[in-house]
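There's a structure below that I have some questions on.
As you look at this complex, bear in mind that one protein chain is not there, while each of the others sits in place.
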């Protein structure tokens, strides 16, 4: 057991994967000498060499596209996209190539590429540095999406993503990079594509992931003060989604609030709400409620806290749910 | 009133917009001398000149990116993306630029760019020619999405999109390009962002758009033979979505089936299901059911009809709904 | 607007290489001629066989499509020299990344024509095992395969470095990679990023452009004011412009490039100037956008005619050879046709096993739903009565 920040846990996870498998390599803008703009890859270039930690030219399509080729050659490249908002130049490579090559080749080619995307807002930055684009990738079959919320998952999911023969995108909660937590480096926590009930409760369920998990926990705490016993699920995997765990919880509690930083409209909350409603229709005491950002471009830093869901908005949704 | 195919209706709509406003211009691959691979723009280059109908170089980012600049200069460019599967090289320009410039400039810049995407499957083609990526655009604020299902809408929506000061993406149902229908060239049909109840019924509602509208109608017909009275809504606008019309229908019928060609997981059906359930919770006799494609890359033509929802799958969903 | 004359154009100074002239006579090329000095008549006959077999299969592809046996066909006629000439000099260890018209490349690598047809029959998006002939799959999104080729090439260099570090003796013929693409695709941004990455990492990759003058209906002049080989200098590597209908010129240019590439000198670009003599695909109608005149002019530059003339005039090869080859080619085409007609469609339920390499809960659930649902529909015929396909299209 070690206490690590989320950023250091990812660093340690990457280092361990690189140690254990010489085919693992890192690629991205500024990840080498600088250690990445968030220092997540700090020290890895000097430790593993410039041929395994590539400070690439400045082209996201080039990064992901060459990673596909490297994967076809037997490597396990881990690409860093510097910020969420700069994923889109690589969108074609991710959506039409990386995601589809296994199916295209009738299973003959595997492309075990990992893409790390520091994502989400409330970091007081400028445009394109605070996006939550997970829904834009979840809809595409062939990809897997992970969203660690804590150091333990950050450490293990990095390694599990790399070990997975499918392409995996990891959404790293950048505003939680400095959140400390226990990391058990000995025992692998099992299937990364399963959700985790991180707080038990009987009267309602909150589903959240990544940066909003601490907010969901805080909401459950606050609700307890009002005498409400709220279950919290850290979804962990955004594709596939572990509907079994969520449905079981909702069958028990009868109420569900989903919170994500991305805009509500067209976000993953809709998918979860629709599927859970289908599977637990007769258990629901209230409609599944979603708490997300508004249908607006991410606003300037000065007002971002009004845009991204916070504790109050989650509580307000819980209240609305209880009002049914 | 004229009888036109959907393709000809779009052609006529574009021509009329170009006649009425000299700032309207068309851009895309092969849209000039060839008239586009689907001949939708046939005759427009010879009629309006090569300076208003641009056979562009082969770069989708270049097409949309220069269209943004042309729009900032006062033009109203209409970009054709040759096939749905080739939209992604332009994804960055659409998502981070076109969609956000109005907000970025605090409303000072408008970028009235229209993007036409012939979309959808069951055309017996090869990979990347049959995609339904609408959900990947709906989630992004700043864009508007239209999906005509018939000649009348094809004719008018083309013009309404061009006239709109916001960027509009038109998803053209390419497998219905040769579907004939009445076009009333005199009277504008009103707000393109409103859904349309195209068949009244009392016992269930089917929502569909674009290529699946005829399938939804056929399903309602088939259900009538079983003595079921099913309402059909042509959604028409995918962003914004006219939830009022859908909710009103569901309040009346108590049952909703949503059909789209895109994969169910992460598709727009989730958004509609979630929002309608929230707004009509006590009216629902059954959970909202979605009929979409599977979470797989679009399969080879030989088996595509098993992948894309058809009449039977819509009927099966109706049956399941009635079984609640 | 895209005028063909540009007041401010800076013309390219790149020479155009040619070894076999329009009449099939040898024209000396100071740089490249040495690279084909050792080509024997038997080898020329092999090249002729490959080029004409590809042409024959191509014709059969069009005919199969017309008969509804393929969903689409992409003719290559006119580009046989560019394709065969560029792949013939490769080693089996070299990895090839084609676009979607490289049928002659594929056959020369050893792929059976019918293997190629699976894709065009609409029963798979692939059709062969990329490892078997070191031949990647066709890619429909223009330019997308090119960064893959660069990455793969970077990987070969990394492997070489690892072997060196481990004290393994160096290979005699280090691997090279070829990325094929067209004049139209050259405009895509991914081509540019590919070139930047290749130059930066000294990737052992040959960018082989078949400039067949057209991107569907759009003439080359819309994509560039100057030959595309000129672009290479802007990335600091060599670009060669070669007569793409001249089999010896293409072979020589490719050998020259591969030699540099194997020597660790990084990427090279070759632009083979050729012509797409047929339609873009079987869905295309070239009369809408180009003149018969132009087609005829290029007809006089036909790569097969030229090699035939050379074999006859310079090597005294007689009619019998050409007739035998024609017969053999017919047989190849007939075999391919028979194989295609015998192909059975896949079962849709197998798709569920292909999307992911590892177990996936949603795919498993949807597969189960699908199978359940199918149980409701036996026999098959009943399904078809509800089929709406073709209602609009």
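Here the chain labels run A, B and C in written order, and each chain numbers its own residues starting at 1.
Keep in mind that, in the parts below, contacts are C-beta pairs under 8 Å (C-beta built on N, C-alpha and C of every residue); 3 or more make two chains touch, one makes a residue touch a chain.
Remember, predicted model here, so these are calculated numbers, not experimental data.
Although one chain is omitted from the display, it touches the following shown chains in the full assembly: A, B, C. Of the listed positions B:65, B:201 or B:267, the one in contact with the omitted chain in the full complex is B:65.
The omitted chain makes contact with just one of the residues C:148, C:192 or C:337: C:192. Although one chain is not displayed, its contacts with chain B can still be listed: residues 22, 25, 51, 56-57, 59, 61-62, 64-75, 77, 89, 92-93, 96-97, 100, 102-110, 112, 141-142, 144, 164-166, 193, 239-244. Summarising the interface, chain C meets the missing chain with residues 1-3, 6-12, 154, 157-158, 187-193, 196, 199-202, 222-226, 230-238, 260, 263-268.
Against the chain not shown here, chain A presents residues 6, 29-30, 32-35, 37, 50-51, 54-62, 85-86, 88-89, 122-129, 173-179, 211, 214-215, 218, 222, 265, 294-297, 299-303, 305-307, 310-313, 315-316.
Throughout what follows, only the chains that are shown with their structure count from here on.
Rounded to whole angstrom, the centroid-to-centroid distance between chain B and chain C, based on C-alpha atoms, equals 35 Å.
We define each chain's centre as the mean of its Cα atoms; on that basis chain A and chain B are separated by 30 Å. In chain C, the residues that touch at least two other chains are 124-125, 141, 189-190, 351, 354-355, 362-363. Residue positions of chain B touching 2 or more other chains: 85, 88-89, 127-128, 265, 294-297.
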